[in-house]
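Shown here: the complex without one of its protein chains, the others still in place.
Coming up: chain A.
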Amino acid sequence: MSSMSNKIALAALAASLLFGLNAAHAQSSTDEEAPDNIAVAYSEEGRYYTEDDIPTYNIGEDGSVDWMTYSGFRRYHAECHVCHGPEGEGSSYAPALKKSAIDMDYYDFVDVVTNGRTRVNAAENSVMPAFGTNPNVMCYLDDIYTYLKARGTDAVPRGRPAKKEPKSDAIREAENLCLGS
């Protein structure tokens, strides 16, 4: 499968998933078991996915984290931590994202990062900016997402991950394409 058709397939899947989830919400969300948003179902050239094709982290037997999660650590601490605090822990200014990545649907996460969100009222003035035009964020969305999920489950402790898988050619290629170099 070429990467292009892959993307389209993923987008279609995303759309159907969104509708599917909405429907589930409309019925009842109490007795239905939440889908496993964490466990690795399969991997593809250095990227790991759940059975619902949602990006997830992978910790090897020797404790090494997958490249995407490591990359997410770096990007998070460049783009996100100035508001959300170190390692997704939250701050006096913005909420703890390590929790959001667990509680929030992947597609909602992508939506909020891309389009932003405003909560301004008597008690709050939280404004999440839209990063949709920022390649330093948008090209690393899955990286940041998997890193935060790994933090949320405490699979990765605070601090810099000590060991990591090498960066795969596919990831390098996708990065260059996305950054336009």
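Quick note on the criterion: a contact is a pair of C-beta atoms (placed from the backbone, for glycine too) under 8 Å apart; a residue touches a chain by one contact, two chains touch by 3 or more; residues count from 1.
Here is the rule we use: contacts and distances are computed from a predicted model.
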Undepicted complex member, UniProt protein name, chosen from "Methanol/ethanol family PQQ-dependent dehydrogenase", "Amino acid ABC transporter", "Fe-S cluster assembly protein SufB" or "CoxF protein": "Methanol/ethanol family PQQ-dependent dehydrogenase"
Full-complex contact with the absent chain, from A:Asp52, A:Glu89, A:Asp105 or A:Glu165: A:Glu89
Touch with the omitted chain, as defined above, among A:Trp67, A:Tyr106 or A:Phe131: A:Phe131
Chain A, residues in touch with the chain not shown (by the definition above): 73-79, 81-83, 85-87, 89-94, 96, 116, 118, 120, 123, 125-129, 131, 133-137, 157-160, 179-180
